[in-house]
Structures are given as C-alpha cells and as structure tokens.
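For this view, one protein chain was removed and the others were kept in their places.
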Amino acid sequence: MSQDRSREHFQELAAGFLAGRISRRHFIGQAAKLGISAALLSRIMTSRAYAADSNLIDSSPDYPNESPITKERIAFLKNKPYKGQTINVMVLKATVGDGLKYWVPKWEEETGGKVNVAEVPIDTLHQQIFSDLQTTHKYDTYMTGAWFYGDFFVPKEPYIIDVGPYLKDPKYPYWNPDDWIPAMRTLYSWQGKVYGVLFDGDAQILYYRRDVLEKAENQQKFKDKLGYDLPNPPKTTKEMHDVATFFTGWDWNGDGKDDWGISLHAKVNEQGFFHFLTLAAPYVCSPNNKYFWFHPETFKPLINSEGHLRALEDYVKFLPCGPKEAISWTLGQGWSLFLAGHAVMEPTWGDLPTFAQDPKESTVKGKVGATIIPGTSEAFDPIKGQWDKFDLNSVGNTNGGSWHCVISRFSKKKEVTYDFLAFMATKKNAIYNCTHGFTGVQPGMKFEYFPPVGTGKVEEWVEQGWDPDEAKRYLDAYYQNLSLPVQETYLRIPGAAEYWHELDVRVSAVLAGQTQPKAALDDCAQAWERITERYGRDKQKKLYAESFA
Amino acid sequence: MEATASVQSKAERGFKYALLAPAVIWVIGLTFFPILAAVHYSFANYVLGEGITGYVGFDNYARLLTDSGFWYSIFITVLYVGITVPIEVCAGFILAWLITIGLPGRSFFRPVLTAPLFTMEVAIGYLGVTLFTDQGGLVSALLGAFGIQIPWLSTAAGGLAAAMILDIWIWTPFVFLMSLATLSAIPNDIYDAAMLESSSHWQVFRHVAVPLAWPVLTIAILLRVIEGLKSFGLPYALTSGGPGTSTQLFSIMADLTTIQFTDFGRGSAMGIIYLILASVVISYFFKQMRKRIE
Partner (left out) sequence: MENLLWANSRWGSKLLAMAIACLAAVWVAVPFLWAIGNSLKTHADIFKPGAIIPFLQFTPTLDAWRDVIGDPQALNCLFSSALVGVGTTLLVLLIGTPAAYSLARFEFKIKSKDITLWFLSQRVLPPVVVLTPFYILLAEFGLIDTWIGLILLYSTFNLAFCVVIMRDIFRDVSKEVEEAARIEGASLWQIFWMIALPLSLDGLIVTAFIVFAFCWNEALFASAVTSQHAATMPAFILASRSTRGVDFNFAAVNTILAIAPPVILSFFVQRYLARGLSFGAVKG
C-alpha cells in the first residue's frame, strides 16, 4: 500500500519536474525521501548542461533584480565585479530598445559596470551592424532581428559567438535555454548551439472580436446567410473568409459607419508581407513537408508552387474585406483599425492585445479573442508535387523579429556583455518584460505562461492594466501556436531581407491590381534565383540546411 | 613695361590658382576614392560577409539595362522632376518678384515663404501620410467636403501626385531665395527706368526682370533638376515605393539595393549608369540655357 502511494507520489513528482513546475533541487530532495536510488534518478534526469541549479536560490534580498539566483552569483556580485568597465550596445530605437534601456540602470547598480546604448533607426540597423562588424568593431553586442542570422554565419568564423560556455558558469545570471518553447529556441540557435540571449519572442496569431462573434443577432444573420453556424472562432481558412466577408460593409459596431471584416496592412517595407506568410503557412507546411522557401536539394525557390499560388489567390480574396487604402498602411495603421473597433479580425503580433488594454489606444479592451491561425483541409507538398488531404492542417509560426542581442566576436568585453544580456533573461526579468507592454516583448519561455504550462501569475498582468480573461486567452492561443507540431520554418539565410522584399513588393502589386498572382510568384521565383546566384547557390544551400536547427 | 606686365600676370596667375586650388583639391581628394570604389564594385559580385567574391565584367550593367523595373524607375523619376521643377521655378520666381517690387509686409513674407526649405524630407513624408490618408487626413477631409475622393496612397498616380505636391511645398523656397538674391542685385535704377518707359508691371517683368535674372535662374533650375532626380526621403517616407514598385523612384531603388541588400555590385552599376545618363542630359541642358544669355 505505502509502495503504491509512494509510486503515485513519485509519478506526480516526475510529471511536475518534467513539465518544469518543480525545480530539480526539490525533485531530487523529494525523490530521495521516497527512497528512489540515485542511479535511477540519474537516468530520469537529462544531463543539464547549464549552471548547477542545485545552487539556485529563489531570490536574494541583496539582489532583488535577479531571480532565481545562484550562490556563486551572489558571491560574485559582492565586490561589484565590472566596476569601471563599459560595454557598447546597439539597439533599434523602438519598444524593444526601450525594454533594454529599462534594465541598464538596474544592472549597472548591481555589477558596477556601465552600458552605453546607441539607438539606431530600423532602416539602417542592418547596415550599421554589419558595417561595424566589418570595419569599426565599436560595439560589443547588437540587437538583431532573427532574419539577420544567415548573414552572421557567412564568414568562416561567424561574426557572433556561441554563449554555451557562459551558460555553464554559475557566476553569471541564471537562465535556462531548456525553458524555451522549442519553436522559439530555434530562432536563437544555429546548428544546436545557442547564440542569442533571451529577449523577445514573436509570433503571429489571429485576434478577433469575440463580442461580435458571440452576439446572437450576428450568429443568426450569419446562419441565415451562409447556412452554417457562425464559427467562433474560425478554424479553417474557408471559415475565416466567410466571417471576413460577412462582416464587411455594414455597421455592426453601432457607430453609424460601415465596418470591415479584417485588417491587413500591406505597405511595402512595413512588414505587411508577414500577413501573407502567416496565412499561407498551412497551404504548404504540413506533417509531410516542412519546406516553405527552397528545395533542400536543388535550392530552387518553392515560392511559386501550387500551394503558394493558392495561398496568394485566397489572400487576395480578403482584399474587399478591408479598406482599400489598407494596402498602403503601416503596421500601426492596421492595428488602429482593429483597436478603434472597425474590424472583426486581424492576424498579427502580441502588440495588438497589449495596446487593446490601453484606453488611450483602443476601445476594445476585454473584447479581444485570440486563436491559432486557421488551418486548411489540403496542403501542397512542393517536394513531391502533390496535394495531401487532412482533417485540419494547422501550422504554427514564429514570424516577426524576435529581437534579441547577440555578442560580437570582436568584443573585448564578452563576459561583461554576456552578464548584462543574461541579467535581462532571468526569470523574474523575463516575466517583467513580457507583462509590460512598453518593452514590446512577447513570451517565448514556458514559465511565462499560466499554469499548467508555466508558473506565470495572472495578477502580474492585471497589475499592468490587463483584463485577466483577455490575458489568459492571449497566452493560451500564443502558447498553442508555438507548440503546434508543424511550424512554418523561418528564413535565416544570407539575404533573407532581400528575398522577403522581392516577395513583399509582388504581393503588394497583386493587391493593388497591378499584376496577377501566378505571374507575380513566377517572377518572384526568378528574382530569388538571381539573388541565390549572387550569394552562391552551394553556400545558400548549406546555410539553409544549417538554419533549421 | 614688359617687366610690369609679366609681373602682373604672374601675380594674377598665382592669385587665381591660390583661390581655386583648395576647392579643387578638396573635391578631388575626397571624391576620388569613393567614385573609384563605386566603379570597381560595379564590375564585381559583392556579398556581405565575404566581400567581392568574383568579377563579372559587364554583367551587372547588362542585367540593369535589360531590367524593365530599372527603366521604369528612371522614367517616373524624370516624370517627377519634369512636373515639379517647372512649377517650383515659376512659383518661386513670381513670389520673389512680388517681394522685390515692394510688397508690404516683406519682412513677414520672406521668412515665412523660406521656412519649408528647412524641413526634413523624411519628416514631411511622414506628415504627408497623415495628410493624404483617407482615414482622417486633412486633404481627404477638405476634398471630401466637395464630394471628391482621390485614392492618394493606394495607387501609383495618387502616391506620385502626393509626393510631387509635397516636393513643391519644400523646394519652391529654394527658387524663391535664389531669385530674390538675384532680383535684388539688379540696381533700382534699371527698374525705375523700365517702369518709366513702359509703365506696365508685366513689361518690366518680362523685359527686365526675367532676362536679367536668367543666369541665376538657370542655376536654380539646374540645381533643382539635379537634386530632384535624386529625390529619396520624401517619396520613400510617403509610399516606400509602393504599391508594389510603382512609385519606386530611382534613389529608392538604389537605396534598397545598396543599403538594405548590400548588393554593391548592382548598386554601383546603377549609380554609374545614372551618372552617365544624368550628366549627358544635364550638360546638354546647361549649355542650351547658357546659349540664351551668352
């Protein structure tokens, strides 16, 4: 009897440990009490490569800004180890830049070091980073977008360094890459090694007006018109189309003006094409195929495959469901339409629900629902060249910048720099970042989510002005998206920005009616081939393969 | 006698070279390397992180010269300049004339009419987005009051038109200033004499002001054309070259290629082609205009 009980207890413990709810220290302690042998335990535990968490303390009153913290760290900080040392950080002038700046005085106080932050316009960030890497070597670390990674690995010795060695050293602030939802971890790694330190974790999911979809009147009208129940929320692309079309052209929010079904901005060079990428994923990515961009053997572009073509044709069907001018809107303008209450849906980043909570920015607080991007019943496998049928093929994405810092190989202060970056990545600070909208950070670590997934507390969100249910809905959907087994692969080869731009202008031209989807995609494929030739096909192929891990 | 003559001309020579040399040396010194580098890159294949990976002869040039997108961007750039510059020149000159003939409140009008020159094109471009948008933009609101709806930012023609309007707003003061300087350098007596002769403003304008101001006006036109062909900040901030690439003026295309995509090979080739085309056109223009006065 007691053996059964202790086995149950052990199972609970093990489950809790494996889910990340219980710390390793606690698990070992409790398991030992139950009489589990060390040998057995060691088979259960994967060898943790990172700082000994048996030395982890949940918090130290002397260093309230880091939590959890190791004993070694506390000892290390006692004599202000970086006194007199200055590091140079290049960030873009944006929400994420502000997020980083917020932590500077706190880290400086704890460690005695100094951080010099240069804020650079987003248009010249790429140019400034690589000019510095190639000539001036002034900066120790840069805040990069995930799509810059390809460029970092072009030279024989990459421009950035692997932070693995630092992770093993317990005197640095503690954070654990294993806490990442795997899809997000990929963006910070290359060939299995971790190069980036946690900061932002972007993904696009579908936000919608749940109050509008829940309204009985609307449900009745929908059913009358289309013959089936109003999907709340839409789960397939067809449902999404129907909902968007249905809510376009009449006043469903009672302000006297006709409203729209969906908000999709499309100004060139303003990240509009991410909408297309996000919505197109389930047409091509599936359990049978992970390749969205290029053929892994020939490196020929896949962008004009039948699946991509159908995705674009369907995407164009959304055009009448939003204002005509939306094709020239910036991201902020697209958000404004939804936040002002005029659109029912918008597939976009977590900034949207964050702004929704601010009465100065929105009128839809408490009304926002969130769900994963609608899936398809048919996906095209561009490698085999055939359509596969599914009940529902849902694909996740990590589209966006996922802005974070990487350390320059030329930095003369790598340890100090790593210390600062890791400081911002400790659990306590990571949670602060993702609950406070001004940082623009979205949650990528399991612990940031609410139980049973993580240890986040809804009160922390409410404190920041969030409607508690809205926070839960948002995080649920966000987590669902990131944990979907099929993910749209993120393009991280040299020239990613150029490939994307060619797609961007052509999608924009199709939306403006200047060209047809097939011609546009074929033309895009040609343009991509030219880019590939310039960079060197073999090299691109190699880096493409490497970029998947 | 001869001695003094040669001494004079030697002093003269020394003087004239001394005055000119610093400028010439400066320009050559600071532009030689960059232009040489640009020509060098134009024959190469440049890849970020690796530098020049190989030389491709005239490949970059050939690709550009056969790229319809390249020619389109040159076409709309020429169109852009062809419409904005004449308007700027006429408006700027007329306003300068009004000031010159003694408009009351000159000390108010002069600084006010010069002010737009100090704005940043990029900032005005952003402002333009909020002016021409049909979501609460001032222009749309005003036109809407008359029932007119123009799709400024969602079409190529609209986008170009909006950019041109703002361009005229910024650059008319340039012509205004230069015209002002030259019109006021003309002695009063000439105006007075002409006035007495014909006692018509229009005659004075046509037969005195314009001919006498023509040399400097030529410079103003030339400078506006040169600068206008390079227009970047304003149209970029307004439309980013979109929708598609339909408002992608030449400099926008060059910027994307060179800065965003670090394709120095193609970007440099673009620049050299542009340089040749523009130099030919401009020097022809310059010589024609000068012929009229010299």
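So that you can tell them apart, the chains are marked A and B in the order they are listed, and the count of residues begins at 1 in each.
Simple rule for what comes next: a contact is a pair of C-beta atoms (placed from the backbone, for glycine too) under 8 Å apart; a residue touches a chain by one contact, two chains touch by 3 or more.
Everything numeric in this text was worked out from a predicted model, so none of it was measured.
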Sole residue of B:87, B:150, B:222 or B:289 that reaches the chain not shown, by the stated touch rule: B:222
Touch residues of chain A, complete complex, unshown partner: 90, 92-97, 116, 118-124, 127-128, 131, 135-136, 138, 265, 267, 270-271, 330-333, 335-336, 339-340, 351, 360-362, 401, 403, 440
Absent chain, residues of chain B that touch it: 11-12, 15-20, 22-24, 26-27, 30-31, 33-38, 41, 91, 94-95, 98-99, 101-107, 109-124, 126-127, 129-131, 133, 135-136, 138, 141, 166, 169, 174, 177-178, 180-182, 184-189, 191-192, 195-196, 199, 201, 204, 215-216, 219, 222-223, 226-227, 229-230, 232-233, 237, 250-251, 254-255, 258-259, 264, 267-268, 270-272, 274-275, 278-279, 282-283, 286, 290
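Keep this in mind: only the chains that are shown with their structure count from here on.
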Centroid distance [mean C-alpha coordinates] between chain B and chain A, Å: 44
Residue numbers on chain B that touch chain A, as the complex places them: 45, 47-50, 53, 63, 129, 133-135, 151, 153-156, 159, 239-246, 256, 259-263, 265
Residue ranges of chain A in contact with chain B within the complex: 123-124, 126-127, 130, 134, 151-152, 154-155, 159, 266-270, 323-325, 327-328, 330, 333, 336-337, 494-495, 497-498, 501, 505-506, 508-512, 514-515, 530, 534-536
